[in-house]
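A short worksheet on the structure shown next.
What you see is the complex with one protein chain gone and the rest in place.
So, chain A:
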């Protein structure tokens, strides 16, 4: 390192004081004049001279303005150029580029900047053909351009853009690298273009539009398409997820492009946006993405991608780009368009020959970007005044266009064309601009009027029937793909697309209202899209199936969309029948979870952990659609590294986790739609817990004095208190006798207690806070040694903690049982602190006892769970209609009753296994011998082992479940396809009979029995209500026996 620096120390390191001075610069100038030719001998000297000049200039900018005067006076930049032109190799060129970077990066005074920019020297350097194959030269060069683009503003623009010669080297040289193989270079190019578009200088923007926009955007769009086709190939040829890496890259690249296009569009430069929208829509999005949605089986010369890729990419488009003219046209084609726009254009194409570049087709630009730019530049040189419009190829436009919105866009384009044709002679730019703007505004207005008309038409059409769907192939495709018969591979994409469209604030709400997908409907909404809702409910039903192929992400998105469709700020407009179907799905999710419910400790941890991760990480559709993994067919193995919610479960534990989540989601949805608050989840609510600095009445509590020594060696005196869910360390409250101030509180369930080897009076206690995000690990909130006054107290403390831990967990398990409508055995154990809590709540030591009350009185819990079912009007309606309906489709059929008899099996077995479980937990905890063990934690582990059933019995019952599930409740089996659409049916609550057969909420027989219970409130003997579920199955069982 020093060896190399010596070379310049010898030049510049004379004395610190004059290293930066005007004199020094004069000396450097002298060196330059003596070395105008670069040779091997003076190369090092020259490089060092240039480097020193850089330093002095930056110093001068901050300290001595005469430095810049001298630099300018002697025209020292010319020396730089002279050196550059001698092809002096990367060493010298690199130094020059670094120097330029530094100068423009570090100079603060505007006058200094103007000095540097004057005389066009910088432009000469920009057009210099450096050796771009050299990574470093390329890096310095593109950074130099970027730095310049940052300095570009209305004051400096004339240094770069020359109106008379039509030169704008900074821009045209930069965009030549738009497709450079090096990622960082491409990013820099995009950065430069955006910095330029941002400058609001009309002549410059006119130049960009007229001379560069068509070549640049057509090439850009073409390469995006090429990447998309590559991406599609990657999806189609994938085996065993081997293409993930490449795919990930291609997906990110697509997103990069979309984000870039969006950044251009939101600069909101109208001229550019028109050109860009035209190219993007007619050369890429419509002919490649939308076209690929349909007719995959028909051969076509047009390039295509597979429909799932098209759906995925279109979702990305709607999630990223919100520019109204673009997304409106695109959405309109998807929702209303048909194939004629492609075919009529194709005929047109044949007539006109291949020279027509305005056809709606994904085609290669006719010449390279560089060539186009060069040609345009020469053209500009010859006749300055000519302002060819941005579509100077393919001027002819036909009148008969299938879609109005496309028409609108084309109209705009045409306006621009006509005006420019008209203006060719005059050359008055201002005037042209005005005309374009006025005309396009007029076009917009007229289209708005048309729009309104169509909306009305559409509505009446919709009211009249659903025939219109016949010529909406794209919308049909979207709807039909929502069915997840095999798996949810495509379904997820359609949900994403619908979500993305409905959340795109560039799309005119009236467009979305046609399919009732609008987030904020204009009018008071009392109707919704029945087809969509039914298909969503079917996804939910399907997801509660044991063998379900619905991924959690799909379910969550379906829930979001359903809420969006029927839930508005104040009211929920869902029809009773649909709510009933949904309740059926929720019921099934309870069934599903019961299959996995085990009395084991780990179930509680999983249950709470799943709740936490779901609450902390709600589905983000934007992030979901950045993930390439969902582009490949759904898989189950975690070895792919795919996020749990985006794949199928693998193994029993994951299936349990999945069932837990399905339960949570459908429960939340059901509560949401019924406008009921969640009172049971999470099991531990932050606000119910004792917190540090709480002041507690401890008059009747057992307190054990101890010394707490933390890991870092701090030592404090505290009293240890054990509550229902928590242990706390308190110190006496100075104000009230018998009260204590909490200094620490932690959950018993997350605690580990171990003895200390050579000290019988001490315990090591650790409490971990479960990880809240995937990035963080569970970290200990307490890690300390507790020293008690003697070994008796130590044992008592240990016992109390261990018991508390077991009880805390058992209480929560009981609450889970309650949630799953499983019978709960009231705990005979004393809850909370010692004897005092046995009596009644008023004696309880702590301020709150919400939770134990909630759990302790099982019957009320049961009652409330049942009551909530009771409130569902859907059941009554469904039952009612079912009873009176004579439609053969809805009449109970023998197979369904036999299948419902099967359901007694799982219910029974689950019940028995669960009821026996708590007692099993209980016994070891009662056994005080447990405390003799050195480690409570390990003891509990063994307890778990003891708890588990003999393998044979559990296995056999499970196998039984599996086999029975297959012919179980009808809502678990795929429902038949809907034969009619309910869209037309928007003013009435009387539902067609057929609609009921779409998704039977539950077995008709079960409904009968339900109705029986509902009709006889006298029978609401709590115990019976609690077992309502079993009543149902029993009676169904009875049916079969008949």
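To be clear about the criterion, a residue touches a chain if its C-beta (ideal position, glycine included) is under 8 Å from a C-beta of that chain, and two chains touch if they have at least 3 such contacts; residues count from 1.
Going forward, contacts and distances are computed from a predicted model.
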item: Undisplayed chain, where the name is taken from the UniProt record, one of "non-specific serine/threonine protein kinase", "Ciliogenesis and planar polarity effector 2", "EKC/KEOPS complex subunit CGI121" or "Ras-related protein Rab-2A"; value: "Ras-related protein Rab-2A"
item: Contacting the left-out chain in the complete assembly, out of A:43, A:176, A:227 or A:674; value: A:43
item: Among A:139, A:638 or A:823, the residue in touch with the chain that has been omitted; value: A:139
item: Full-complex contact with the absent chain, from A:248, A:527 or A:785; value: A:248
item: On chain A, residues whose C-beta touches the chain left out of the figure; value: 1, 3-5, 7-8, 16, 19-20, 43-44, 47, 51, 54-55, 58-59, 62, 89-91, 94-95, 98, 101-102, 105-106, 135-136, 139-140, 142-143, 146-147, 149-150, 183-184, 186-188, 190-191, 194-195, 198, 245-246, 248-249, 252-253, 255-256, 259-260, 262-263, 623, 775-776
